[in-house]
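Left out: one protein chain. Kept in place: all the others.
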Amino acid sequence: MISVGIIGGSGYIGKKLIQFCNSHPFVDAISVYAATTINKALHQIFPELQNQISNLIILDSNELSYSHDLYFTALPHGESLKYIPELIDKKKTVIDLSSDFRLNRLEDYTKWYKISHSFPSLLKNKVYGLADLFNNNEYKYNLIANPGCYPTAVLLSLIPIVKYLSDDILSISTVAYSGTSGAGKSANTDLLLSEMYGNVRAYNVNSHRHQPEIEQMLFSFGSKFPFSFTTHLLPISVGIYSTSVIHLHKEISQESINQIYNDTYAGSYFVRLRETPPNLNWVINTNFCDINVAVKKKVIVITTAIDNLIKGAAGQAIQNMNKFFNWEERLGIINSGVIDVQVH
Amino acid sequence: MISVGIIGGSGYIGKKLIQFCNSHPFVDAISVYAATTINKALHQIFPELQNQISNLIILDSNELSYSHDLYFTALPHGESLKYIPELIDKKKTVIDLSSDFRLNRLEDYTKWYKISHSFPSLLKNKVYGLADLFNNNEYKYNLIANPGCYPTAVLLSLIPIVKYLSDDILSISTVAYSGTSGAGKSANTDLLLSEMYGNVRAYNVNSHRHQPEIEQMLFSFGSKFPFSFTTHLLPISVGIYSTSVIHLHKEISQESINQIYNDTYAGSYFVRLRETPPNLNWVINTNFCDINVAVKKKVIVITTAIDNLIKGAAGQAIQNMNKFFNWEERLGIINSGVIDVQVH
Amino acid sequence: MISVGIIGGSGYIGKKLIQFCNSHPFVDAISVYAATTINKALHQIFPELQNQISNLIILDSNELSYSHDLYFTALPHGESLKYIPELIDKKKTVIDLSSDFRLNRLEDYTKWYKISHSFPSLLKNKVYGLADLFNNNEYKYNLIANPGCYPTAVLLSLIPIVKYLSDDILSISTVAYSGTSGAGKSANTDLLLSEMYGNVRAYNVNSHRHQPEIEQMLFSFGSKFPFSFTTHLLPISVGIYSTSVIHLHKEISQESINQIYNDTYAGSYFVRLRETPPNLNWVINTNFCDINVAVKKKVIVITTAIDNLIKGAAGQAIQNMNKFFNWEERLGIINSGVIDVQVH
Partner (left out) sequence: MISVGIIGGSGYIGKKLIQFCNSHPFVDAISVYAATTINKALHQIFPELQNQISNLIILDSNELSYSHDLYFTALPHGESLKYIPELIDKKKTVIDLSSDFRLNRLEDYTKWYKISHSFPSLLKNKVYGLADLFNNNEYKYNLIANPGCYPTAVLLSLIPIVKYLSDDILSISTVAYSGTSGAGKSANTDLLLSEMYGNVRAYNVNSHRHQPEIEQMLFSFGSKFPFSFTTHLLPISVGIYSTSVIHLHKEISQESINQIYNDTYAGSYFVRLRETPPNLNWVINTNFCDINVAVKKKVIVITTAIDNLIKGAAGQAIQNMNKFFNWEERLGIINSGVIDVQVH
């Protein structure tokens, strides 16, 4: 049994972390810290949680207790930096959902986030928690950088092919669409329902901060080809749909590409390989990542769907906690009887 | 431990029943019967359930096994009638989600549903399963008629006031809005996203079949006032929002009306009384019914929100099962750790 | 030919006013004034208008020119008050889309809007521009208070029955739903798509500021019965759907009620009486108000749909301009060939 501190608990992702921790069999205490909603009861911020989660009171993140075993930091970039070094210093386990520790190289962080990084040494001493592609024994640091929402979808789609077929790839173009919850609960008139209803728009073209995060990983798996990444906003609240188009130098068969993906994800419960392009609705409210790989001559189209707040954030963070502690990776995330039967 | 048969398992409500039964600690076997998707695996009909529910195969409802302890019938009206009498005859427990046994009087059924009822005697020997208003000891028949989605929301809103203040009521006007899933997965062009996006419309004005179901119950609690019920379609998939306007003969205080509702629902986990009008989103994917009662002089406005597929159908059906067997009413419906801790 | 000044031209309603004036055959000059987007070209604020409206530059509303013949004030309440008295003093025609001059009695304004009214004498010397119910010769003041969006829908629904059947009415309950654009383009997190997607909620229960505006008019037509008005937010951008339930003391026939509505709206192009409840989509992007009146014994249900930004604001304002100047009421609002043929 562990005690968990959630720093930044009043946003969309914080709420999911609280819910998952609340139903996790090995978490017996939760404290939620925030900067602006201090001393409020949880159900005042999230009325939907009334009767569901015991009367938790939001604590002041400026008066953080160091009594917990593990901390989730669900904060904007730059903010996590204020808490994590001391937590690491005190030998706590930290799963950071910001982008402060995702990039490996200081110069990349500085270039893309335009702020100086106060503890660059930690950039090397962290696990990049792409949970479905790493074994438990790779969780060897007690700082886990939880991947971004887009990188989760894109990397799970692309790493198998990059790892095994890099030399055959002419180019990769990833075009991804996200619901508005990815932008958080911010008072931005561009995100009003009145503005977004029936609307779609590309944003941060050629400049999205998730691009270096994706490229860093693809490079580590051997990429040698041009890659582009374009993001769009959907007129829905939740979900990411990513379409990657891979042009090849030579033809490849559907069978051989299926073999690669089947082998890669043979032991992965949360990656579901599909025979048709997934529906986004199939993964909403779950930690699943659904992937379809379709080949025609020298073109591969990979379509991938995730829930950006779960698989792209809080769900994967819990999965990372489970893997770090060598627990069953589904604990707390899957509510069905199947897993209950296996665990209790 | 019981074994459950679900007849009509390939629709929106059937899917929810399967999910709830699958995570119910006292259900150890589930068989799903349907008429048109026989021999298919469950995940072929509901791809979102892949990896979540073991490889259940849909069985032929024409070859129903009588080996189960309890049957849910999630069928159109008229269809349930084909199965239920024999099941009752064999001493099985049946929770019927159709409208075949909701009305008490044969003449009402004939008038509103335009078909003859083959087993009218059962109309009297059933429980009308409005779960949050009945004690476990009122479940004295093994046929439970699960209330309609609108009646659930409207009756939970109105019964307290009708019971205690009937003489003071001048008129009640209930205006309710439902998501399109209430119409089932039917190939009706009026329900296409292309037609309904951004759209709203009233339907079945002065002629909705849920009206006699509501009036029958209000009458049993003492109604003596004119009542009207008007239904609308919302451009969303899930949820019912009901607004009841009660004109009174004399003023009443907010305090005294609060007292009535607090007393009625003191022991009810799934009814949440609210200090402000509920958001529909607060109850989606839950079995909660959120109610706000606002008084101003001689007008009371009651706003109520439910998930039509859960509290208005499958969730209440599971709650009825729990109450029938004298189990904790939350089993199988609430997935959070709170209930797990209390139960295991 | 007239010259028009639009004060408050950078909001949702201002944009519609600009578009209508731009296509109006008798408007030959338009100036747009605002407080915060001064010196910007119109297409910088409304990129959708590029190539459609000549390169209009937004002017500073603090440096208002008095050279125009008519002014539209599309401002929050309290703001219109700053401009209108001087405009009236200079013998200009003003159509005010705020609520500063809708109420007739100073005490009502003070009670509901919580600010003091600087020119209460004008409250009496104005036309309440409910365009489809007034003849051109009733436009005898050069200040026209454009009705609120909800009052437009509700009053067009109810005035005929109140006028002819007031004594037979036991109670009226109006339940109305609006798209989010009714709240304007304000940075309110409650109106984010992330919050409102799939959501519905009642708001300002028993306290909406449009209620005294409605009641004032119903009273002038003879109301003697209890009336309530409840507003909700829809998860769509545009449109109002209003449902009024009238309980009667005695039965009335569908024929006689049809007669009343047919007579009232015989000469009204923009009110379309329907044989079934209207779809909201039928009126979106138009100045039409679609009304269905359904009678069953002692209950009348009236369902009504309008576009809140057009019939509920800018479209009715243009219609009021047309009626004030004794022009064809459709000019500038209807773009089809039908009206072109008749006019040119």
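Read from first to last, the chains carry the letters A, B and C; within each, the first residue is number 1.
We adopt the following convention: a residue touches a chain if its C-beta (ideal position, glycine included) is under 8 Å from a C-beta of that chain, and two chains touch if they have at least 3 such contacts.
As the structure is a prediction and not an experimental result, all values here were calculated from the model.
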| item | value |
| --- | --- |
| Candidates A:P25, A:P235 or A:G332 - the one touching the absent chain | A:P235 |
| Residue among C:P25, C:P120 or C:G222 that touches the chain left out of view | C:P25 |
| Contact set of chain C toward the excluded chain (per top definition) | 19, 22-25, 27, 47-48, 50-54, 197-198, 269, 272, 274, 278-279, 281-283, 285-286, 288, 334-338, 340, 344 |
| Contacts of chain B with the absent chain, listed as residue ranges | 12, 179-181, 183, 185-189, 191-198, 235-237 |
| Where the unshown chain meets chain A, residue by residue | 170-171, 173, 175, 177, 195, 198-203, 205-207, 226, 228, 230, 232, 234-239, 241, 243, 245, 247, 277-281, 284, 292, 294-296, 298-299, 301, 303, 305 |
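Heads up, the rule we're going with is that only the chains that are shown with their structure count from here on.
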| item | value |
| --- | --- |
| Between chain A and chain C, centroid-to-centroid distance (C-alpha), Å | 47 |
| Distance between the centres, which are taken as Cα means, of chain B and chain A, whole angstrom | 37 |
| For chain B, residues contacting two or more additional chains | 198, 278-279, 281 |
